[in-house]
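FYI, not all chains are in this one, though none of them got moved.
Note that the chains take the letters A and B in the order they are written out, and that residue 1 is the start of every chain.
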Amino acid sequence: MRLRILLLTLATAGAIFAQDDVLAHVAAHADRFGEISRQIWENPELGYHETKSSALLQQELRANGFDVKNDLAGMPTAFTATFGSGKPVIALMGEFDALPGLSQKVEPKIDPVTPGAPGHGCGHNLLGSASALAAVAIKEEMQARGLKGTLRYYGTPAEEGGGGKIYMLHAGLFKDVDAVLAWHPGDSNRVNLGSLLANNGGRFRFYGVAAHAAAAPDKGRSALDGAMIMLNAVEFLREHVPQETRIHYIISNGGAAPNVVPAFAEVNLVARNPDAEVLDGIWERIMNCARAGALASGTRMEFVQGTNYSNVLPNDTLSDVLARAMQKAGGYQYTPQEKQFADEIEQTLPGPVRSPGPDKVTTDKSETVGSASSDAGDVSWVVPTAQFIAATFVPGVGAHTWQGAACAGSSIGRKGMVVAARTLALGAVELFEKPEEVAEAHVAFQKRLAGRHWSTRIAADSKPPLDYAVK
Amino acid sequence: MRLRILLLTLATAGAIFAQDDVLAHVAAHADRFGEISRQIWENPELGYHETKSSALLQQELRANGFDVKNDLAGMPTAFTATFGSGKPVIALMGEFDALPGLSQKVEPKIDPVTPGAPGHGCGHNLLGSASALAAVAIKEEMQARGLKGTLRYYGTPAEEGGGGKIYMLHAGLFKDVDAVLAWHPGDSNRVNLGSLLANNGGRFRFYGVAAHAAAAPDKGRSALDGAMIMLNAVEFLREHVPQETRIHYIISNGGAAPNVVPAFAEVNLVARNPDAEVLDGIWERIMNCARAGALASGTRMEFVQGTNYSNVLPNDTLSDVLARAMQKAGGYQYTPQEKQFADEIEQTLPGPVRSPGPDKVTTDKSETVGSASSDAGDVSWVVPTAQFIAATFVPGVGAHTWQGAACAGSSIGRKGMVVAARTLALGAVELFEKPEEVAEAHVAFQKRLAGRHWSTRIAADSKPPLDYAVK
């Protein structure tokens, strides 16, 4: 084996040296973008309301010579920042929206900054900032080395259910892109052929007949009954769908006053499955549960389409590029204080932690399916896309938790963010250097598509639901 | 008031003396029919399986000179026993079926003769026997006094859900009848314009897809899920129907083995309301719950019509006849042993008892609605019919209880049975004496019908469900 490694090393030596330069650029801007991630973390903004967060990133990229276009596809906080011209067009993506109710201090115990307020439990303050940091570094490297092509940063709002990328896709904003390199905060440094669950969701609105609940309950037709009969039926459905399926919901409106038979009730439900086609079949059965709820309660049901994200189509070529990049980028070490913080966070986790530490980098070709969903999945069906995670969270910490929010505001989060930026930078530079890999990525893309193409329940002419996160 | 009573007394004196004679006839046969009621009680037979009970009554009536026809309208245990000829045709009805699971000794504590076996919790051993006792006494009185007309005893099987009378109605067996005098065991002696709930029922059969419940639950479609979703929905319905409505059910088949997704499940459900038309509307909503169960579970639902009994249409004229008869018939006293038995039974009752004692007779024109249902209701829509209760049960004891079964086998039951026989006998004799009252009863009948006519969901050409009680 030693011989082969040696040969490889020699063959890639030139590239490696070049890559080292881009890492230097990353290093030069790391503190600045760490600071930006901190500002976004301190002012968590919900989907489509990321006015300050988006503005901050735009301003930084504009200041670094990018051509920024904003207010795109009907979304005030969507933007692109472009550098260079011609082929290939390599894209990075940046998210920056927060989650409701996850306000949290940088403390190893649950302690909101403002109870009930939003927080960066998914680390998107790091996501957008790391991609921007990488973009600046890549641009400097392209300039330094005269690399040809176009680098574009997509500021994609409302990943947490608003589906900003889908509206950007519908608007044709990804039309000329050759490859997308993406990442997400996680609890380890890892590149593989991972996917994410396809999801679909929306609001089931039940309309009944109000009546005084004491005087004439027999005259009323309860919309809440409709919702509850539906949901009871959905619970019975669970046994009879593939076990990887997820169905989860809230009752977003459960009636106005207990002494009135509810004339209106609303269920907000999301279903997921690794395979969008399987999900379609399950979705029809959920719709039947909703219809049954209306039928049995004598009410009327109306469905309002919500989030519909595709599963992620992995790209074998780009995944190899990122795997090489991350192996080069490497992990990082905790300081003693960070170690203590991590240990204390671990105490709060439910089960034993099996994730490797932040100093480890794992790259393989396993086809895991993450349990989340993302509109990055939709991009992956239109443009060759690869995605990785970097260790912004303490091992064992999941997304959408107070622990995630705490890490995302800590130095640990910022160190993970630099790993991400280094990986993205190394990967993108490799693609600019070797356009043939871009072509290969396209072949791999077609192979995975296998004749299928992107489809979504979000109508091409529909408006982004700008108030989805606050209504 | 004394004057009016005196006049009445004089005017009715002849009749009263005659009636006294019929009471003497009742007295003469009371022990014999008490013994018959005891034999039926000791051998409780479920609906359509009342072979011995029916045979016993037939034999007794035949022995007393009645012309007995049996195996009627497709029902081996149905029979008529006729005496006399020409108009008017006055009918008595006798039921003799037992209830499942109500086996009970004549003891003031729950103590089955045979655990799980049937028992006479509704007192039908007394019902059929008292009517037969009355029939024999009336016949003797008719013979003694040369009263014209036809007396007919209807041996009506399977009142407890099998609807024997409906098939007899469909077969035209009540076509020539002018008036029906009926009674039912109860906890007091009472004549009023009472009705009973209309009911409707049947079996909701769900057909799903079997699958190994551990290996491939997602391949299965659970019929039991269909049943449970239906029933959950029915529970939600309760709030939104008139409060006098009753909906009750069992799961008569809830799957074969826990490790197989059930391909079959069955719900046996009955609904009731004082008004058959209101019940129709509610029934349609119950059907929608069943359809919803099938829709939501991906199964198929099939409805098999069961019991459908009309509410009782009271007859003002006949009710007056019976009120007079019962006032004359009078109540009875407990012996000290009976009193002790009654007191001990009362200890086992849930709430305070408000029923008057067996020595009281209450007659009024209140239009109460009893909470039971009976195929006597269907008869009442076709022939002028009046019905009363006699105190065969200790005050406070309801039908379909172990206490009812205990009383029905006791001397208390037999004393109440004699009150019933005396009332029926006096009433029938009055009708034979005064055919004008029969004509009046017909006018009162038309007034209550108000242009409506009998309808039933039991198809005219359907076969009696001879195995309904055992399958």
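Just so we're on the same page, a contact is a pair of C-beta atoms (placed from the backbone, for glycine too) under 8 Å apart; a residue touches a chain by one contact, two chains touch by 3 or more.
These numbers were taken from a predicted model, which means no experiment stands behind them.
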Whole-assembly copy number, given 2 chains displayed: 4
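Assume only the chains that are shown with their structure count from here on.
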Angle (degrees, nearest 5) of the CA superposition of subunit A onto subunit B: 180
Distance between chain centroids, defined by C-alpha means - subunit A, subunit B (Å): 69
Contact set on subunit B toward subunit A in their complex: 217-218, 220-222, 225, 228-230, 232-233, 236-237, 239-243, 261, 285, 288-289, 291-293, 295-298
